[in-house]
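Removed from the display is one protein chain of the complex; every other protein chain stays in position.
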Amino acid sequence: MSALTAPAPPQFQAPTPDELFNLPPIIPGVEWFTKPVLLAVLSAILVIGVTWAAFGNPKVVPRGVQNVVEYGYMFVRDQVARPFLGKDADRWMGLLLSLFFLVLVWNLSGVIPLAQFPVASHIAFPAVLAISIYVLKIYLGVKHQGGIGYFKNMMFPPGLPKFIYVLLAPIEFLSNMIIAPFTHAVRLFANMFAGHMLLAFFSMVGFWFLFEQLTPLGAPVGIIGVVMTIIFTAFEMFIQFLQAFLFAMLAAMYIGGALHPDH
Amino acid sequence: MSVLAEVSGNVTAIGYGLAAIGPGIGVGIIFGQGVQAIARQPEAYGLIRQNMLLGFVLTEALALLGLVAPFIFAGI
């Protein structure tokens, strides 16, 4: 006897990352076409369709879908673009709005029934977005501050004693050029990955103890699992919205930092 | 002697989990009290902000120290 679980042969198995995230192809033989790819494409089409329906033929007095999407536009403009970009906010709204909506729909597909897979929990998807923001950031920085000026502004912030620059310049360089885009992608990825694992674990507990192996001792555990699944689904929806907001906000922050040298 | 319960997997992950408790509470206290202080005395914003930053830096450093502690002790 090496464990605390019941002696019956079929034991409860917690879901492993491999079986949750390593999904088989939808069409056998087409290796790249898996569920996250399908969801990513569907989300992109959905976002394009909804914004097209809202802003393709805009009315002065908004009705229907335009009303809803304008609410999202206002949110992105006032909370994301304006605080970080100031007077340049309207120029960058196209990028930031599509980024926010795309990541939001990607994340929300983690709790939508039948989809139930947050696309961003495969690191390739947030990594592509973060790398494009990173390239854009460097391009804008070099364009607006000059090739040498950009790196000088980045690595030698004013107002420090002279001799300490030798020690601090490598920290600045590494933090801005490597760690910042890395954490930009990993923050979204890790939140979605952990959230999906958590939901899968609790729903597995509920299903196992209430349907597969219904015992008097196991039933309360299963009820706890179901209750926790409901609570964590609500919590996950909040986290998914928050992460989409943070992703767009960090993108706006990097773009704003590249446009204007350190204030 | 039969084993009652055992831990499989990487033990250092548990170590980091324990090490993250303290800084987590600390960051919560710093920002909670900081926001409260700003709400009570908005004119002292600059001073409060400076001290919040200092506290956050020191607390966060502890959390990151916990992150690398397994690597440090693996070397010794």
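Each chain carries a letter (A and B) given by its place in the written order, and its residues are counted from 1.
We adopt the following convention: a residue touches a chain if its C-beta (ideal position, glycine included) is under 8 Å from a C-beta of that chain, and two chains touch if they have at least 3 such contacts.
The rule is short, and it goes like this: contacts and distances are computed from a predicted model.
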According to UniProt, what is the chain that's been left out of this complex called? Choose from "Sugar ABC transporter permease", "DNA-binding protein", "Sodium:solute symporter" or "ATP synthase protein I".
"ATP synthase protein I"
Pick out which of A:Q116, A:S132, A:T183 or A:Q213 touches the chain that's been left out of the picture.
A:T183
Can you work out which residue in A:A54, A:V111 or A:L250 touches the chain that's missing from view?
A:L250
For chain A, which positions touch the chain that isn't shown here?
82-84, 157, 159-160, 164, 167-168, 170-172, 174-175, 178-180, 183, 249-250, 253, 257, 263
Footprint of the hidden chain on chain B, which residues?
45-46, 49-50, 53-54, 56-58, 60-61, 64-65, 68, 71-72, 75-76
